[in-house]
Every structure is written in structure tokens, then in C-alpha cells.
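Up next is chain A:
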Amino acid sequence: MIDLGPHALFIQLAWAAAGLVTLGLIAWVMIDYRSQRRQLAALEQAANARRRPAAPTPAVLEGAGVP
Partner candidate 1 sequence: MALIDLANPTRFLAFARAAIPIAGVLAAGLLAVGIYLAFFVAPEDYQQGATVRILYIHVPSAWLGMACYVVMTLSALGTLVWKHPLADVSQKAAAPIGAAFTLLCLVTGALWGRPMWGTYWVWDARLTSTLVLLLIYLGLIALWRTVEDPGRAGRAAAVLTLVGAVNIPIIKFSVDWWNTLHQPTSVIRLGGPTIHSSILTPLLIMAIGATALFVALHLSAMRNEILRRRVRTLRILAAQRGATA
Partner candidate 2 sequence: MTALIALVVRDLRLAVRVGGGAFVGVLFFLAVVVVMPFAIGPDLNLLRRIGPAILWIGALLASLLALDRLFAQDQEDGTLDLLLTARTPLELVAAAKGLAHWIATGLPLVLAAPVLSLLLNLEPLAIGAVVLTLLVGTPALTFIGLVGAALAVTLRRGGLLVAVLILPLSIPILIFGISASNAAVTGGLPFGAPFTILCALSLGSLVLGPIAAGAAIRAGLD
């Protein structure tokens, strides 16, 4: 690494901060993207299940079971 002079620490800290902020933004964007995709998949899957329900509609809809 080239000689950064007496104040090397501050230069490194500054560049570290830049790296941190950039990686932080990239990470935020990717994590958010993945979580939205997951929620979308779950919701669409639930919606499809409702339109073509595999199992017969649960008994509860007809009337409340008396304990």
C-alpha cells in the first residue's frame, strides 16, 4: 500500500466509510428485493390455492361445531 502519510488512519476510515455505505445500500436493496419476492410468491400461491382448492372446503364454513 502506498505511503498515506501521517494521517493515514483518517484516509482509511474515510474510504472504509464509503465502502460501508455502498455495501450497505447494495445489501439493503438485495435483501428488500428478496423479501418482497418471497411475500409475493406466498400471496400468489395462497390465491391460487383458493381458486383451485385441493382439499374440500373445511366443515367450519357450514356451521360452528358445538363443543
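Here is how the candidates were picked: all candidates are chains of the complex that A comes from, given by their letters.
Note that a contact is a pair of C-beta atoms (placed from the backbone, for glycine too) under 8 Å apart; a residue touches a chain by one contact, two chains touch by 3 or more; residues count from 1.
Note that this is a predicted model, so its numbers are computed, not measured.
Chemist: Check 1 or 2 against chain A and report the one that touches it in the complex.
Modeler: 1
Chemist: Considering only the defined contacts, which chain A positions touch candidate 1 in the complex?
Modeler: Per the stated touch rule, the residues are 2-8, 10-11, 13-15, 17-18, 21-22, 24-26, 28-30, 32-33, 36-37, 39-40, 43-44, 46-47, 50, 61.
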